[in-house]
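Notes to accompany the following structure.
Yeah, one chain of the complex is gone here, protein chain that is, but the others are all in their spots.
Labels A and B are assigned to the chains in the order they are written; within every chain, residues are numbered from 1.
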Amino acid sequence: MPVRFSAGRAFRRIPPALGIKGAVCMKSTINTPVKRVDAAAKSSGEAKYLSDLDFPGLLYAKVLRSERARAKILDIAVPELPEGYYYIDKHDIPSEGANQVLMIKEDWPVFADGEVRYIGEAIALVVGPDRQKILDIIDAIQVSYEDLEPAFTMDEALALKGGPIHGEDNIFADYHLLKGDPDDAFSRAHRLVEDEIETGYQEHIYMEPQGVVGTIEEGKITFYASSQCPFYIRKAVAHALGKDLEDIRVKQTVTGGAFGGKEHFPDVMATPVAVALTKIGKPIQLVLDRIEDISYSPKRHPSVVRFKTALDAEGRIVAMDADVLINAGAYESCSLVVLQRAIFSSNSVYDIPNVRIRGRAVATNNVPSDAYRGFGAPQGLFAVELHMSHLADLLGVKADEFRSRYFTKTGGVTVTNGKIKEDVKLPEMLEKIKKASDYDRKLAEYTKGGLKGIGISIFNHGSGFTGNGEQAIIKGVVKMIGQSDGSVDLLVSNVEMGQGLQTTFRKIAAEVLEVDYESVRYNNPDTDLVPDSGPTCASRSIGVVGYLVQECSKKLKASWKPGERAEAVHQYAPPPGLEWDQESLQGDAYPSYGWGINVIEVEVDPVSYEVETKGIWSVFDVGKAIDDKIVEGQAHGGIIQGLGYASSEKLEAVNGRFMQRTMADYVIPTSMDFPSIDNQLVDNPYPYGPFGAKGAGELVFDGAAPAYADAVQHAVGKPVDRIPLSPEYLMEVMSK
Amino acid sequence: MVDGIRPKNLEEALRIRQESGAIPFAGGTDLMVRYKNWAGTLPQFPKSVLFLSHLEELKKIEVEAKRIRYGAGVSLTRIYEHPETPQILAQAVRGIAAPALRNAGTMAGNLVNASPAGDSICALYALDATVICRSLSGEREIPVIEFITAPGRTQLRDDEIVTAIDVPKLDWNISFYRKVGTRKANALSKLSFCGLAKTKGGRIDDIRIAVGAVAPTVVRSPELEKELSGLTASELEGRFETMMESYGAMIVPIDDQRSTAVYRKRVALNLLELFLGKELKKGV
Partner (left out) sequence: MSEIDFILNGKEVRVNVDPISRLLDLLREELKLTGVKEGCGEGECGACSVLKDGEIVNSCMVPVGTVQGCEIVTPEGLKETDRGKCIIEAFADSGAVQCGFCTPGMMMAADALLHRHPQPSEAEVREGLSGNLCRCTGYDMIVRGVLLAAERGKGLW
């Protein structure tokens, strides 16, 4: 069985006796909203983002990119450069270094080495003081290619068109999950239902484009970066240059949105700049132009999920088979982990007795796909939710009623044969949202195909790294210093990128220490000053690191005397009662889950096939909100981003090139595209989260697309099977 | 060297235009996108540009008995806010981009840019607008339907500047506009539809149909409109199929990054059907 992932320790077992039931949560009114600490500086324009920073003698860099999707580089003719301009490529990588961007894998080169695998791959950097001259130099460089036959679609790649791009089979990762006895269940099935569901690319459109500045400060290689993970950059730069981690310093700058797009890609930005820096020794800025950013930065993985579901004579699901394929693009980066989350999510909140899941991440000659809010879960959840809608329709059962028959609960078994530990409040949440949205009446009144529709999605999202990542790989550490003047320094590597962390972390520390939240200092992380509490991703900042902040605050409180200075350090330890085997991907994939239900109401224009969203309702269980308003803001933003994914955000790769390359053509929602959102939270404190909090940032994205698709198919009276649900596609559906 | 020239008045602008062929630059919202370059570098204009937006001569909206004359420097915002602006033009202009762009952009610029997806162009076709082109040697009045010759191409000569657009004042009791864009606001058009009619005593007295972004230039047929004129509701019904076919033959859209040819054609015909079959009936 080809399970290829083997990083981390083979097995980790924690005594299951220590179940979490009965553990005591801290009770508090921490959720009462406060003013965000960064609001005024950001509104007024005082906050300094990467490209706002002033560096004396700053040089600019531009990437010379491959124009071919798959080719050998035969020759690069570089004209004679004017004084003060530099051409930097793989030959400039220090001999002790490596032409590899070390992320989760090392397959992505810093600079193309004799071959290119996608349009836009970095071949070289041109660096100098005048940007027009840099453009002229890039224009004058002649790259000679010998074209090879590319494989763009997953079908082409699986058929090994042009020969394998990766390994022998173009498969970066191939996983198999088994729960119960699907073979037996399928053999006894009364009826089989098949379904094929697709999702498209999605571009992050963080408002601030990708940017890094590399410079030498006090003799040390120092990076300023718009980034989610300063320690990732440090690791990647050290690896490329062959230096020790301590030789590199990374300072996060105010980050204008990220959504996963600044998790790994800043490593791809920083490593070539680092190579240039070792040669030039002056500050170098690499900031992508928006068109470059859309064209060549990583995207959400497109996916195809094929279901085969076995029903018994009473119409009950007895077994489910899911085959999940994600288009990983030219380099693996983190695709294996995205794939894990995609398959772990592909049964959503339903406890189906017999399940077989296969997942594959496929290498193609496209821009690499990478992290994007949800990290595989949106694809898995969209597929299963839409499949559940199709099944309910087929059986003539109401969408919500059909789903609720399979709700998991405490003790429920997951697709990785782990157990749900927490109290599942889905029934209560379903009641709340149905009441708020007047769901039952609308579902009954809007006849199928009558152009008005109401749709629902029910979903969960595991907080933190998949499997044993937190204890095997991250081992997060938080440090705090209580100062003699009564102020507190909070030292963590997690970043504020819009999600409110600078406010919520301060609130957690302040609540424990019984001080004002504004007396807690928490600056943008600098790898020379803060311990590595891990990356800012995977809905782990509050749920995992926030808990470390809480526990560290308790330690500090115990030792800190008024008028004195005291320090406390706290390191991650897994909650008790979890089991995980990374080899076989068996056990508790996540320590806890956030839960959500979305309802969307739409009306379809039969003339233009455009969809108007009439109402949006959501209910979330994020344990406990650290700040009601910040979580509400996450919910709003996540849902609208999810609705963009579902509707207008069409990104087509044709022959390895995206057709939509500007913000005019890649269409994210404006203030006029969707109505306001009715959001509710339920309290369900989690004992190993700060004040009971779990992750929220990705959960809030996950449900919008399937609820929207469910509503649209209700309105048009015909099944849909893909997003984006463009008017062009809906025209086809409605004409069938 | 490419320069940005700021003439003192229209006279000087015309002289510079004649001498250098500098590109007329009104709001610049199309030119700055077309010649966009890297941050911190200059836009890549192929020739010098001639700034016009400050010229008082071009900033007037003059309402006369039979027409409204919009100076070429009048912003899109001022056009749609003007009480005398025909409803269909106001709707079309208001549907362009977003406030900041409408404050800078001009209708003359939209016209000279001559994109098949230019939103005001479709309405100007329907309204039988006239373009005033001036050079040192005089003034030409060109019907808009003749002014645009192909995507991005117009009859404007190298020594001319568009100084105004004339829109006839006519009473339309039926005015039907639809922009089908990539989203609800700040959107480029996949297609747009303008239908105008004057009905009297149960008959169509005058009718205009213009469809944008479904062919190299706006689709409008004075011949078919003539055939429709004078018809009653029941006569219109009898001609419905042939009308749909005749317009269908003129609607020849393309696939691009915003939409597909199939969709554009289908929706254009759906809108035509809606206009002829339903909207018109409100008057006949």
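We take it that contacts are C-beta pairs under 8 Å (C-beta built on N, C-alpha and C of every residue); 3 or more make two chains touch, one makes a residue touch a chain.
These numbers come from a predicted model, not from an experiment.
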item: Which of A:Val305, A:Leu491 or A:Ile640 contacts the chain that the document leaves out; value: A:Ile640
item: Residue among B:Val49, B:Ala108, B:Ile142 or B:Ile251 touching the omitted chain; value: B:Val49
item: Contact residue for the chain not shown (choose from A:Ala47, A:Ile138, A:Val607 or A:Met734); value: A:Ala47
item: Touch residues of chain A, complete complex, unshown partner; value: 33, 35-36, 38-49, 51-52, 54, 204-209, 254-259, 289-290, 497-500, 629-630, 632-633, 636-641, 662-664, 668-672, 674, 676-677
item: For chain B, residues in touch with the removed chain; value: 2-6, 25, 27-29, 32-33, 36, 39-40, 42-43, 45, 49, 51, 53-54, 77, 97-101, 103-104, 185-186
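One rule holds for everything that comes next: only the chains that are shown with their structure count from here on.
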item: Chain A residues touching chain B - in the complex, by the definition given at the top; value: 51, 60, 62, 131-132, 135, 287, 289, 606-610, 648, 652, 659-661, 664-665, 667, 669-673, 727-728, 731
item: Complex interface listing, chain B residues touching chain A; value: 37-42, 98, 178, 180, 182-188, 257-260, 262-263, 266-267, 270-271, 274
